[in-house]
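Below: one structure, written as C-alpha cells.
Every protein chain except one is present and positioned as in the full complex.
Up next, chain A:
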Amino acid sequence: MNINATLIGQLIAFIVFVWFCMKYVWPPLLNAIEERQKKIADGLEASDRAEKDLELAQEKATEQLKEAKAQAAEIIEQAKKRANQLVDEETQKGQAEREKIIASGYAEIEAERNRAKEELRKQVAALAVIGAERILQREIDAQAHNDIVEKLVAEL
C-alpha cells in the first residue's frame, strides 16, 4: 500500500485521457445529440403547424359545403316557385283560351241558327205563298193580299 511513482504515471494517463476526451470524444457526440434534439424539435413544430393547417382547411371545407348546400336549397326553392308560377299561368291561359273558343263557337252557332231561321222563314213564306196561290188560284190579288201574306210570314 505504498504511494510510489505509479501516482505520477496515473496522473499523466489521467491528463492524457481527459485531454483526448475533451478534444476528440465529447464535442462530436454532444454535437450529434444537440443537432438531433433540434431536428426533433423542428419536426414536432412542423407537425403541429400541419395539424393546425389541416384543422383550418377542414373548417373551411365544412363552411363551403354548408354554403353550397344553402345555395342549392335556394335554387331548388326558386325553381319550384317558378314551376308553380308557370303552371298557374298556363292554366289561366288555357282557361281563357277555352272560354274564348267556347264563346266563339256559341256565336257561330247563333249566327248559323239565325241564318238558317231566316232562310227557313223565307222558304216558308215562299211555300205559303205558293200554297195560297194554289188554293185560291186566281182569286188572289197579290197586291190586295200582300198584307195577309206578310202577316203569315211574320207569324212563322
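Just so it is clear, a contact is a pair of C-beta atoms (placed from the backbone, for glycine too) under 8 Å apart; a residue touches a chain by one contact, two chains touch by 3 or more; residues count from 1.
Just so we're on the same page, contacts and distances are computed from a predicted model.
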Which listed name, "sn-glycerol-3-phosphate transport system permease protein UgpA", "Molybdopterin-binding protein", "Spore germination protein" or "ATP synthase subunit a", is the one UniProt assigns to the chain that has been left out?
"ATP synthase subunit a"
Touch residues of chain A, complete complex, unshown partner
1-11, 13-15, 17-18, 20-22, 24-26, 28-33, 35-36, 39
